[in-house]
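One protein chain is absent from this view; the other protein chains keep their places.
All chains are identified by letter, namely A, B and C, in their written order; residue positions are counted from 1 within each chain.
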Amino acid sequence: MAKAASPKNGPSRKATAVSIESHAADVKKVADSAPAAPATSPASPASPPSGGPEAHGAIPVLTPGAHNPYLPYVATVREVIKETHNIMTFRVTLDDEEVWNSFHFEPGQVGQLSLFGAGEATFVINSPPTRMDYLQFSVMRAGEVTAALHGLRAGDKVGVRAPLGNHFPYNDMKGKDIVLIGGGIGMAPIRTLLYYLLDNRKDYGTITLLYGARSPQDMAYSYELPDWLSREDLDCVLTIDREAEGWEHRVGLIPNVLLEMNPSPKNAVAVCCGPPIMIKFTMEALAKLNFAPEQVITTLERRMKCGIGICGRCNIGEKYVCVDGPVFTSAELKALPNEL
Amino acid sequence: MSVLIGKERRIIGFLCNWCSYGGADTAGVGRFTQPTDLRIIRVPCTGRINPLFVIKSLLGGADGVLVSGCHPRDCHYAEGNFYARRRLEMCKQLLPAVGIDSRRFEYTWVSASEGQRWQQVVTAFTEQIHALPPIPRIAESPDLGVLEQCG
Amino acid sequence: MSAAKFIAHTDVPAWLAELAASMRVIAPVTEGGNVLYREFDSATNGVELNRKPTESAKHVLFPRSEALFTFRKEPVPFAPDSLDPATEEDSPAPRMTLTQPEAPKPTVVFGMLCCDAGGVTTFDPVYGGRYQDPYYLQKREATVLIAKACNEPLKTCFCTWVGSDPANKRDADILATDFGNGLYLEALTERAERVLGSKLLQDAPANAEAKAEALHAAAREAIGEVPSLEGIDNTLTTLFDERDFWWSHSAPCLACGICTNLCPTCHCFTITDEKASGAGVRLRSWDTCMAALYTLEASGHNPRGQKAARLRNRVGHKFSYFLKNNNGRISCQGCGRCIKSCPSSVDIRRIVLDAMKKGCAVKEAANG
Partner (left out) sequence: MSIQAQLRDAILKVLPDVECVIGWGPGPDPLRNAPLFMKTPDDVERFEAGPLSVSNLAVFLQEYKGNKVGIVVKGCDSRSVVQMLAEKLINREDVVIIGYPCEGVLDAAKIVTKLGLPQEALEAGMVAKLELEGESVTVTARGKTTELAIKDVTATKCSICRYPNAVLSDEFVGEKREGLEDSYGDVDKFLAMSEEERFRFWEKEMERCIRCYACRNACPLCVCKDHCVATSRDPHWLTQADSPRDKLFFQLIHATHLAGRCTGCGECARACPVNIPVGLFKRFMNRATEKLFSFQGGVDPEATPPLQTFKLEEPTIQERNWK
């Protein structure tokens, strides 16, 4: 499919001769001096990902000049899992074998999943890059595109534009104790990171997971919970908002449960994803627990269309959530205009 | 498929579920001969019909639009067709402003038992549309060309 | 770079007709009382160089809507064997074919305003930055821009405030200056050569450069005093949370999209799918940050639900965010269309000047 980006229609090398007066020219030079990536592996970044802070968001993941960044990979839905009454999980593989075999992404990066005719929407790839049997997207039914996606069945064709955006700074997190906090559908990005950390277990200190949902029925990935709870190398705490029959775990809002758990900020990093209101209060709880803003990482959600920093709508000040995010530290967010 | 390929016009009928759809059915059961140009869309009530259904059909290439519902005072929902009458008449009055012949749109009332009347209405309306030239097509963006090919 | 040329006004239609043989020629023409950049029609020859076009020329490189690709679901070939449910699993899955549009035609935009050419160079780093947008860049490469030096700025013009000029040589491929009897053409880039081969073009008269310079200076003069916008980017950041400032400036705003649609530098778009049975198209079309739907998330949350927040973002983007990402260049080109066509007379100059004034006051208060 990616071959559809034929030399005739794809952006010619000449196109880069356009006079541009901006810092972007530096990025371009890097891309130009790098060996032209084959059109079939647009996912290879221009420079190897380090996961360090300097690379944080600066990697042009779709190599400029090699691929039309608006053209999705055609992919096939392999498996559909009904997680909750409004969340479904889709496991997809890219149809072009060459592309699929060389496909690479980083934990926390997102993809534009599209149903041809209904449109595109942004979701985090919530399977880890260490397990490449499929790419997994969990979709909460909210708008027109998600409603259409909920009609998908195994074997259906979808479009995937990925990977996009920055990723969790997993290199910076090495050797540290990790506190993962996921609320509702916000567990999706946490899941990616969780599996990535577990698959590279020796690089990290203790790993604590706090996963909360409104009720047991609202808990996605319920089939994986027994494993998470029983693992020796993971401290998994589950909570729901209100008492429910047969619930053996914690009851209470995430920020309150977090305060009860009282994780130490010493040599620790907290990663927190969820609805805006949960993030707001969890950030406050983490501050109370003496986590510095640099130690707190979160992901932002914005309405996105292009996913590549051009269409304009996801900006917060001069930053674009789609390319400069979605992963931000609390310290980075504090430097941005107050427009969340 | 009709035997009139090439001669047939595209006419869309919005029929209320309780009266006119039944009337059309009655006409069918009674084996009354009818022109085949009409494509029927069943709606719960003429009160459900947004005048934009009519306008979108006409701008989209339908040669005629026929709305039919319960007779006034017979509405299944008591007053849906009373509101519809006012709305649809206003819609008809707007068509000349766009340069669309207002005869391309009619609304009427046919009850479930009036198979004969249904036959009359459809026949008269189809003849009326055939007496007019095909509806003018308005320019569309070439970007949508692929949709046109699919029909 | 080729030498400067001159063409008599009377020869212009013939020249454009010549070019139209092998290129798409876009020129300002009168339509319904407006001047619009449209495809030149050699039958009517109606090029209008004395009035200011109502809209910018950005649609030449960034059409109001364009197909990103079309998609078509290829039917599965009929195989009688596969009717057996046991073997259905093995039958080939339907394929989805994506087709990209044709490469753009060579194009020349004749007689565009310098502010409109400036708009194009503000698009360049956006569409050719971290990611390369092939749709824009291919059209950009295929297009020659002939700007005409502005000789009569309007009351709403303020290009000199924002680092541009009625006759700037930074943005277009050719700068044309109206000498009354014809146009003096200065080639500014190599692309210019693609359109300067005509026999209708004469060598420029001897004193042309000085004459053009005098005309340019007069136009510059006509815009009047240039206020300093030094530090406007940080000033706007400082004012971000000044609710009253943004509320009062946005009060008359109707939240329509006139300003963004007419603006030569507004580049935002949306992407939507249209489909009929097994095929369809993914469209990109202009969008406007002044609309609430622009940022409305599926959850119902809207980070810019208030029109004050949206106006703040538009002004902020032009006079602050863009600068921070592009070496201090103000994105606004001072064409004044958003002022001239605003039904509510919202004046971006006043907002920016007020911000400068207010910013000083806020800083002083902080220091004192």
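Methods note: contacts are C-beta pairs under 8 Å (C-beta built on N, C-alpha and C of every residue); 3 or more make two chains touch, one makes a residue touch a chain.
Just so it is clear, the model here is predicted, and its values are computed rather than measured.
For the omitted chain, the shown partners it touches in the full complex are A, B, C. Checked against the full complex, the one of C:103, C:154, C:200 or C:218 touching the unshown chain is C:154.
When the full complex is taken into account, the listed residue touching the unshown chain is C:31, out of C:31, C:74 or C:213. Residue in contact with the omitted chain (choice from C:229, C:262 or C:332): C:262. For chain C, the residues touching the absent chain in the complete assembly are 30-34, 36, 48, 50-52, 54-55, 63-65, 152, 154-157, 248, 251-252, 254-258, 260-262, 270, 272, 274, 283, 285-286, 288, 291-293, 336, 339-341, 343-347, 349-350. Contact between chain A and the absent chain runs through residues 119, 143-144.
On the side of chain B, the interface with the absent chain consists of residues 51-52, 55-56, 59-60, 72-73, 79, 82-83, 85-87, 89-91, 93-94, 96-101, 106-108, 117, 120-121, 124, 136, 138-141, 143-144, using the contact rule stated above.
Note that only the chains that are shown with their structure count from here on.
The greatest number of inter-chain C-beta pairs in contact is found between A-C. When chain centres are defined as mean Cα coordinates, B lies farthest from chain C. Chain geometry summary: the mean Cα position of chain B and that of chain C are 45 Å apart.
Separating the centre of chain A from that of chain C, both taken as means of CA atoms, is a distance of 33 Å. As a whole-number value, the distance joining the C-alpha centres of chain A and chain B reads 50 Å. Counting partners per residue, chain A has no residue that reaches two or more other chains.
Shown for chain C are the residues in touch with two or more other chains, namely 274-275, 280. Partner chain C is touched in their complex by these residues of chain A: 1, 4-6, 8-12, 14-24, 27-28, 60, 62, 64-65, 68-72, 74, 76, 114, 116-121, 142-143, 145-146, 155, 157, 159, 275-276, 301-303, 305-306, 308-313, 315-318, 323, 337-340. By the touch criterion stated above, chain C contacts chain B in their complex at residues 65-67, 70, 72, 274-281, 283. Against chain C, the residues of chain B that register as touching in their complex are 141, 143-144, 146-147, 149-151.
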